[in-house]
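A quick write-up on the structure given underneath.
Apart from one protein chain that is not included, each protein chain of the complex appears where it belongs.
And then chain A:
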């Protein structure tokens, strides 16, 4: 119960599958759940999406704000810049 979970939910579509893969690669402590039409990823304290990992996954340039199209919900404080999108409880 001492866990303080952050989470992010995506639509279950082709764009988001790359996002989910990138997140799971960069956040080994994260847990992924599939529910109808959505993918929910939660982790204790912190989740990060790295632009670099996404660009490797996709094989093209990727703008961090592109995630806005597929995200459904988030929990945690947001920190966003050109290179990453971070959710965390400090």
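Everything that follows uses one rule, which is that a contact is a pair of C-beta atoms (placed from the backbone, for glycine too) under 8 Å apart; a residue touches a chain by one contact, two chains touch by 3 or more; residues count from 1.
Heads up, the rule we're going with is that contacts and distances are computed from a predicted model.
*Asks:* Looking at UniProt, which of "Phenol 2-monooxygenase P3 subunit", "NitT/TauT family transport system permease protein", "Peptide ABC transporter ATP-binding protein" or "Aromatic ring-hydroxylating dioxygenase subunit alpha" names the chain that isn't shown?
*Replies:* The record for the missing subunit names the protein "Phenol 2-monooxygenase P3 subunit".
*Asks:* Any idea which of A:5, A:32 or A:58 touches the chain not displayed?
*Replies:* In the complete complex, the chain left out is touched by residue A:5.
*Asks:* Quickly run down the residues of chain A that touch the omitted chain.
*Replies:* Residues of chain A in touch with the missing chain: 4-7, 9, 11, 35-38, 64-66, 68-82, 89-90.
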